[in-house]
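Every protein chain of the complex appears in place save one, which is left out.
Now for subunit A:
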Amino acid sequence: MVEFSVNGTKHSFDGDPETPLLWYLRDLAGMPGTKFGCGLGLCGACTVHLDGVATRSCQTWVSDLDGVEVTTIEGLSEDGNHPVQVAWRELNVAQCGYCQPGQIMQAASLLSETPDPSDEDINASMSGNICRCGTYPRIRAAIKLAAERAGQ
């Protein structure tokens, strides 16, 4: 039995220890905001925060989460107004939007570690997140917008 929290709520799990956090969230906890894209750590769609750090939930076993604070897109902010979410809406980043929960979680983690990221920082942090619709130029612009606001 492991105990951990998701967006501040306590969860416990004693199922198949190999169950990835991704499928725990989507299928067992009823929280489908975290997306399935590849299951192999190749696309970033499943990105969540573990103790504040962006992590691929498809590569994380629930059995390893004892005591960990998990944050998903549903809990990134209380009212959907995290600076990254606001910037995303302002620049109309999303097309289909499916990759964007993962992009937003990755970008929020980047900005918490690197408040004023360079293009190279953005490339290094965000290149694990695929967007098939091709929203990369707006993702880059939205990260810079969120960083600029925070710096003011």
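Heads up, the rule we're going with is that contacts are C-beta pairs under 8 Å (C-beta built on N, C-alpha and C of every residue); 3 or more make two chains touch, one makes a residue touch a chain; residues count from 1.
In the analysis below, contacts and distances are computed from a predicted model.
Missing from the rendering is one chain, named in UniProt as "Xanthine dehydrogenase family protein molybdopterin-binding subunit" (options: "Glycyl-radical enzyme activating protein", "Xanthine dehydrogenase family protein molybdopterin-binding subunit", "Cell division protein FtsX" or "Amidohydrolase"). In the complete complex, the hidden chain is touched by one of A:30, A:67 or A:151, namely A:30. For subunit A, the list of residues touching the undisplayed chain reads 15-16, 18-20, 22-24, 26-28, 30, 32-40, 42-43, 45, 72-74, 76, 80, 85, 88-89, 92, 94-101, 104, 119, 122-124, 126-140.
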